[in-house]
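Left out: one protein chain. Kept in place: all the others.
Note that the chains take the letters A and B in the order they are written out, and that residue 1 is the start of every chain.
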Amino acid sequence: MHAVSPVEDSTVETPVGVPVRDLRRVHIHPDYWYPLAWSHEVKRGKAHGVRFAGEPIVLVRTESGNVFALEDRCAHRQVPLHGGVVDGEAIRCCYHGWTYDCTGRCVDVPYLGRERLPNGVRAYPCREVEGLIFVFPGNAELAASTPLPPLGSVANHAYKTRRFGREVACHYSFMHENLMDMNHQFLHRRQMGQMRARSLGRRRGDDWVEVDYTFSREAGQQPIGEALVFGQSRQGQKQHKDVMTIRTQYPYQTLQIRTSDGTLVMDLWIIYVPLDAEQRTNRTFGLLSVKRPKLGVLLDVAWPLLVWFTERIFKEDRWIVEREQEAHDAQGADWNHEVFPVINELRDLLRTCGAPPTRRVVPIAPEPAAQSCMS
Amino acid sequence: MHAVSPVEDSTVETPVGVPVRDLRRVHIHPDYWYPLAWSHEVKRGKAHGVRFAGEPIVLVRTESGNVFALEDRCAHRQVPLHGGVVDGEAIRCCYHGWTYDCTGRCVDVPYLGRERLPNGVRAYPCREVEGLIFVFPGNAELAASTPLPPLGSVANHAYKTRRFGREVACHYSFMHENLMDMNHQFLHRRQMGQMRARSLGRRRGDDWVEVDYTFSREAGQQPIGEALVFGQSRQGQKQHKDVMTIRTQYPYQTLQIRTSDGTLVMDLWIIYVPLDAEQRTNRTFGLLSVKRPKLGVLLDVAWPLLVWFTERIFKEDRWIVEREQEAHDAQGADWNHEVFPVINELRDLLRTCGAPPTRRVVPIAPEPAAQSCMS
Partner (left out) sequence: MHAVSPVEDSTVETPVGVPVRDLRRVHIHPDYWYPLAWSHEVKRGKAHGVRFAGEPIVLVRTESGNVFALEDRCAHRQVPLHGGVVDGEAIRCCYHGWTYDCTGRCVDVPYLGRERLPNGVRAYPCREVEGLIFVFPGNAELAASTPLPPLGSVANHAYKTRRFGREVACHYSFMHENLMDMNHQFLHRRQMGQMRARSLGRRRGDDWVEVDYTFSREAGQQPIGEALVFGQSRQGQKQHKDVMTIRTQYPYQTLQIRTSDGTLVMDLWIIYVPLDAEQRTNRTFGLLSVKRPKLGVLLDVAWPLLVWFTERIFKEDRWIVEREQEAHDAQGADWNHEVFPVINELRDLLRTCGAPPTRRVVPIAPEPAAQSCMS
């Protein structure tokens, strides 16, 4: 019942006769590091249940403070280990007390002899950095050779960083497209006034695509919140000289704003982690770093305003991408009719870098014995 | 697990060997005018999202006060247009500002040249009358030759009209059968006392069926609310002389009460519009017109009582038809064992006049160019 042909824009070249995969059904590639929790969510001596693309995973912080990640199920009766009890450097299932160490090995069943211990559960490579707990959900043998992503300017004391995020009920691809297409400023007209984005050009590599923008104000005043996010206010200038660069470096995304003298005034790193098996929900983890002005305390004073402003923007974006997912659910296919070239590049990238169409079969076998607890 | 054969009553003649369609899966025929909203729900300069049988439709009242109806999705990213902004006589999508006129044509994409405008969305014929906004959801070419239904006595000043309705979680056919089978007075025994309906006879045409009743009171007093609905109280008379005629004129239904001198004292027009694609919910729109007595102010004074009375009756009917739908869902088929001839006629009519079993395929093509905004 729609009058528009749902074919892809011709800027995406596809071999004749090869149907394009429905982007909203492309699963994220698991052979990357994904943050699954903030550090503060996993308290010492506690277990915390999370999900990656439908897989239940338990994050355990031992009494010594280390964090490890296992399948979130007891090998015995499949109940979640996150309901269990941390015992030293191990996790004990709450039901019959079966106990697992950081490699997933079962090290105690209270009513069985040590010589009769059953198999354990899968362990995931796990690292903690800058307040985020990263897990490698794919092929564990690739974890050591796969670097953690650079996290923008979060480690640079010249910047102040806001950590934010929330669950959003949509496929991660909608999030990438939302941020990269700055023509959607119309959505934020109540927050931002009427801003017009102008694309300066795009670049593409094997696993990344990026685009530059400048902005001009069509009507209205620059809000204070925006001035804070963009680093400084330049009222009176009709044409900003700042350049915004948005990049998807699979599977992560960044947004950077540089002034005409090349100073990086805003640096955002963000990732959308699928939660359910169909990947129609994601949890967003964002690190928004703003360069401190010379009188650094001003930024601290204005921080609550920046928080409020970004929350309102994020709320509008969340609302619209959830409507996109709803439409896809109702239409049963990708009717998207994209006309903006960089977004078509991005869509092609997300298809190409995503997981292959068939689900990988994980062999039923014990984990590699070489894995130690301190990954 | 049921002991009763679910075959049709033999009063419905069917060719041997041709299975009868499950009435509860017969879709309403789309080539009629259906009210999708009350006028007051679509405010000037605003958009309002509704549904017909699973199709999302946006009703837009422009700044000049006209109403038009489009598919409720932007051709670009499929988000609902009802979240958008009315701009003069057009609707602008809230996300990237794509703009559509009353014919569904895309007339502006803020970041594209006018020569590159993409296809638009489907428009629906739309008319506003007597506080109802009617849409023609089927083949638009038939709209001009299909008259709007007569709406009872709503335009007659000798009558006072109550507009009512609500969502009901059942197939529209249960609603038709509920109203037409006046033997269900037992359901309203707490509101109406013990009334016995006597069927005087039925008539049938190609697209209609109707039945006449008289009523006698078996026990209890006539409630004041009923007296108001029935136009006047005639306490002391064991046998009413009033005749009630209930008619399904596909897809609408009417109920009229006439006194022995032929005066029409009550005139109800009602329609049950399917909301979801499976048509297991409907929105009821009803116009209940009551003839004003000589001292017309009496009716106005008593009006709140009439509202209260009809609401209670409607609530009981709603409860029971939702139980019927639940039973159908659980049983997975129509086990209905009807013994009342007019209801079997009605069931046959609703099957015959309903949409054909296979869904019509709507061609992917622009709307007829001849359609103007003032339909």
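Following the convention adopted for this analysis, a residue touches a chain if its C-beta (ideal position, glycine included) is under 8 Å from a C-beta of that chain, and two chains touch if they have at least 3 such contacts.
On a predicted model such as this, the values are computed, not experimentally measured, just so you know.
Q: Please identify which residue in A:48, A:122, A:160 or A:337 touches the non-displayed chain.
A: Per the contact definition at the top, the residue touching the missing chain is A:122.
Q: In the full complex, which of B:181, B:242, B:267 or B:348 touches the chain missing from this view?
A: Touches the omitted chain: B:181.
Q: If the hidden chain were put back, which residues of chain A would touch it?
A: Contacting residues on chain A, toward the hidden partner: 54-56, 71, 73, 75-80, 83, 92, 94-97, 104, 109-112, 116, 118-122, 362, 364-367.
Q: What residues on chain B make contact with the chain left out of this view?
A: Residues of chain B in contact with the hidden chain: 1-5, 181, 183-184, 186-187, 196-197, 320, 323-324, 327-328, 330-331, 335-340.
Convention: only the chains that are shown with their structure count from here on.
Q: With centres defined as the mean C-alpha position, give me the chain A-chain B separation in Å.
A: 47
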